[in-house]
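All protein chains but one are shown in place.
Moving on, here comes chain A:
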Amino acid sequence: METLVELWNYYAQNYAYVWEEFYRHFLMSAYGVLFAAIVAIPVGIFIARNAHLSKWVFSFTNVIQTIPALAMLAVLMLVLGLGPNTVVAALFLYSLLPIVRNTYTGIRNVDQAFIESGRGMGMTKLQLLRMVEFPLALSVIMAGLRTALVISISIATIGAFIGGGGLGTIIIRGTNVSDGTAIILAGAIPTALMAVVADLGLGWIEKRLMPR
């Protein structure tokens, strides 16, 4: 009970600061996913067309996924230095796999009847992609973005260690003081909330995009 009061007091005194870090945290995650999408969706489409390349691409992205987040940030820090940009770069790398994988699966799983139908009607390859394959795969691709965003929100927390800011900063501060439970919660609750809302929000969009 005491902790809750402390938590309440923390928010009452620092709401502007918490909001600022929340916003920063969200932007880092969103940018990481956005840049990853710009690269990963075309790559996913490409390897869906050239299945023999998919093995290589998936090996590469899988390896990235196995690197512990802290190690990844440390290595990137050596190259890119401190700051939020390095965090965005790490999130970019972590988002590649879910987006590539889902794009690949989405495009590959479009029913052959639709492809044949489209080809038979005289669509060019590009039209087929734009008017048939992509719209029909969109909900699966969105599911990939959703996974990527949720992962990014959690990993961005660690970004505080390399000066990226975000809600992780508040959590670390809580761990550094004695009896900092309330402060840890003050950072952790908004993080969890953000992840849940992002998941629900993109899930809703995904459902809307589902081909009927």
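Criterion: a residue touches a chain if its C-beta (ideal position, glycine included) is under 8 Å from a C-beta of that chain, and two chains touch if they have at least 3 such contacts; residues count from 1.
Following the convention adopted for this analysis, contacts and distances are computed from a predicted model.
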Hidden chain of the complex, named as in its UniProt record, picked from "Amino acid/amide ABC transporter membrane protein 2, HAAT family", "L-serine dehydratase", "Heme exporter protein B" or "Quaternary amine transport ATP-binding protein": "Quaternary amine transport ATP-binding protein"
Selected from A:N85, A:Q127, A:S154 or A:T181 as touching the chain missing from the view: A:Q127
Those residues of chain A which, in the complete complex, touch the missing chain: 111, 113-114, 116-124, 127, 131-132, 135-136, 211-212
